[in-house]
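Only one protein chain is missing; all other protein chains are in place.
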Amino acid sequence: MVVTAETIRKTTNDPLVIAGRAYSSRLLVGTGKYKDLEETRRAVEASGAQIITIAVRRTNIGQNPNEPSLTEVLPPSKYTYLPNTAGCYSAEDAIRTCRLARELLDGHDLVKLEVLGSEKTLYPDIPQTLAAAETLIQDGFKVMVYTNDDPIVARKFAEMGCVAVMPLAAPIGSGLGIRNPYNIRFIVEEATVPILVDAGVGTASDAAIAMELGCDGVLMNTAIAGAQNPVLMAQAMKKAIEAGREAFLAGRMPRKQYGSPSSPLGGTFF
Amino acid sequence: MVVTAETIRKTTNDPLVIAGRAYSSRLLVGTGKYKDLEETRRAVEASGAQIITIAVRRTNIGQNPNEPSLTEVLPPSKYTYLPNTAGCYSAEDAIRTCRLARELLDGHDLVKLEVLGSEKTLYPDIPQTLAAAETLIQDGFKVMVYTNDDPIVARKFAEMGCVAVMPLAAPIGSGLGIRNPYNIRFIVEEATVPILVDAGVGTASDAAIAMELGCDGVLMNTAIAGAQNPVLMAQAMKKAIEAGREAFLAGRMPRKQYGSPSSPLGGTFF
Amino acid sequence: MVVTAETIRKTTNDPLVIAGRAYSSRLLVGTGKYKDLEETRRAVEASGAQIITIAVRRTNIGQNPNEPSLTEVLPPSKYTYLPNTAGCYSAEDAIRTCRLARELLDGHDLVKLEVLGSEKTLYPDIPQTLAAAETLIQDGFKVMVYTNDDPIVARKFAEMGCVAVMPLAAPIGSGLGIRNPYNIRFIVEEATVPILVDAGVGTASDAAIAMELGCDGVLMNTAIAGAQNPVLMAQAMKKAIEAGREAFLAGRMPRKQYGSPSSPLGGTFF
Partner (left out) sequence: MVVTAETIRKTTNDPLVIAGRAYSSRLLVGTGKYKDLEETRRAVEASGAQIITIAVRRTNIGQNPNEPSLTEVLPPSKYTYLPNTAGCYSAEDAIRTCRLARELLDGHDLVKLEVLGSEKTLYPDIPQTLAAAETLIQDGFKVMVYTNDDPIVARKFAEMGCVAVMPLAAPIGSGLGIRNPYNIRFIVEEATVPILVDAGVGTASDAAIAMELGCDGVLMNTAIAGAQNPVLMAQAMKKAIEAGREAFLAGRMPRKQYGSPSSPLGGTFF
């Protein structure tokens, strides 16, 4: 195969576009669970992420003026903030949290909506999430939505006007990888907005698999923060996301049930 | 976790050492199945490989002086050549092929031994491979050996003096990925020489998984040459190998059966 | 372990109870896709099923008095009929279909509700299904509900008053087996009503796995009707369901990463 102009364009200029803004990195990272803000900063930098998600109910981004703020080590001028509603178990709570974030961040309207349905599995509550998304969109927010891996639900969020749909790979913080690649594939095939895997990635290959399935990006936190060496894992994830994206664009070899020689022997020397 | 001097050393200087020689790349590539020598060259370069394997019975490295030789586009001065015995179905054939390679390559003694047992699965014939390895080692060759994923057999090859043991992930050219990660893990745990996965990798995540299991490297050919865009896939594989290695060194998060919040809510703001 | 009275009770009297009625068989079967009514009858008999599901929009159970009726070969006196809403893509359609079934079957109120969201994946439309379930329950129906494998959604259906929750294993008619055993396990762990896997089973082992995960039963159609020999497959499924149930009750051995001798050699003869 000749490397065409199209291919070159694809690999040298293949941005992730969310809510009209282009990002060269397809890895989005969380900021929780690190030892301290310094480790957070170093891991985020190693990840190459340009969008960072922040648990508004947990992370100080100005709510408490007397404590160190994330905004000092990871300034909003440099990173796109993605306030999230982690810990919200109702549409009402999630909506209130988004509004608080907008206030704290001077009118910032890009948010990650998650409404949880169980403390055990941390699975989303889809009816509550649908309700919250509807209100938030009407209220002018640009909603990236955390959801289960149901393709019908994913389509509903896209039709409703969410700017990105983010199905889980596995329960939040489980590190189990993509439990149901078929569903992620179904979601990607019908996607009209960017699809990002959110939650469940455990190691580099999990991230690569998400990208090979055609996802537009991956959001993770524990996989990096929970590694023995978070900064090195962040760097691994950066490469894994790029590797998976490039493998997707390159078009993998077909799978074969039997062997197929690398060096066919028609016309061998001896 | 503090990034220690040890960690820095590990990531900035973590060479693959084979037969006493250090390589910064852990990706070894084949040279067959490309459209032409130019594509071969470009894919190999994009892969960052420093060791390239050559099917002596198939590839012109001087046997036929009237045709273009691989040595012109990928000079042995720049790459470590790894002549292989692809297409050999007996110890005798494999030994003869290695000797021919040594002659053609002025005494070069590093070889990849494979003795196949079936045209359908391209699985190795272990008794024949053991016999050939023994003779070749006595004959002064440094043998990297293609084998099945049996940990006992792998140990035998290492004890015998092979300089690297290369279990298959899946049948040659199948692209099925690592069919039995348990076995690869067993082999790695008991390894006394470098373990490289050889055969069966289909896409970037497969390569990352091999490295996350603790393998020292991966050898592949069809996964790159058989992609729709081989050069882009070669670049993806380079990153995947690095990502997998770094994820292995970084120490992945533990898997958990249930969810675990990225942003625990003890002491939330509201 | 001594086989206790409890164990004996469990295996000789371990009924599936749905809507207050006990069934000795845990296999529910569909009646579609067979060659003719005679094959339907023979397969259903071989399966040992006591509950049979009927696509009201498709199967003649009296709508057309001039054609052979399923009621003649599989009489409602012998089988519990489970009319289903296959082919309905809205709550409204599904409700209407259930009411028609009740009329045709003289007040029969046990139904299987499915509201589909896509012709491609045949995934359920959860918001529509929730709405339909609510109306049907208020209307006096006993609702067994086809759903995705989201544990939060499953809990909602149980809380609402559905008499059984039936998560999919994989898309209807795909035969892919249980794509996400974790989710089925989560659903079973929190179940307050019977959980039956519905859709996606392809062969006998798939059915056994569902039961080993703790499900109360399995509903299938294509896995039997689409086999080359449906009657023999029905018999296989009967045994697989029983095998899986008994294995679940028997308590499987723990998995171990390494080998463990069947015949430990402390105190051997020689």
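Note that the chains are named A, B and C in the order they appear, and that numbering of residues resets to 1 at the start of each chain.
The rule we apply is simple: contacts are C-beta pairs under 8 Å (C-beta built on N, C-alpha and C of every residue); 3 or more make two chains touch, one makes a residue touch a chain.
Small disclaimer: the values here were computed from a predicted structure and weren't measured.
One of B:130, B:144 or B:197 touches the chain omitted from the figure, and that residue is B:130. Of the listed positions A:123, A:141, A:182 or A:248, the one in contact with the omitted chain in the full complex is A:182. Mapped onto chain C, contacts with the missing chain fall at residues 1, 3, 7, 11, 30, 32-33, 35, 42, 55-60, 63-64, 84, 86-87, 100, 118-123, 171-176, 202-205, 208-209, 212, 221-223, 225-233, 235-240, 242-247, 249-265, 268-270. Against the chain not displayed here, chain B makes contact via residues 117-118, 120-121, 123-127, 130, 148, 150-153, 155-156, 170-171, 176, 179-180, 182-183, 186, 190.
The rule is simple: only the chains that are shown with their structure count from here on.
Taking the CA centroid of chain A as reference, the farthest chain centroid is that of C. Our note on geometry: chain A versus chain C, Cα centroid distance of 35 Å, whole angstroms. The centroid of the Cα atoms in chain B and the matching centroid in chain C are 47 Å apart. For chain C, residues touching at least two other chains, in rising order: 182.
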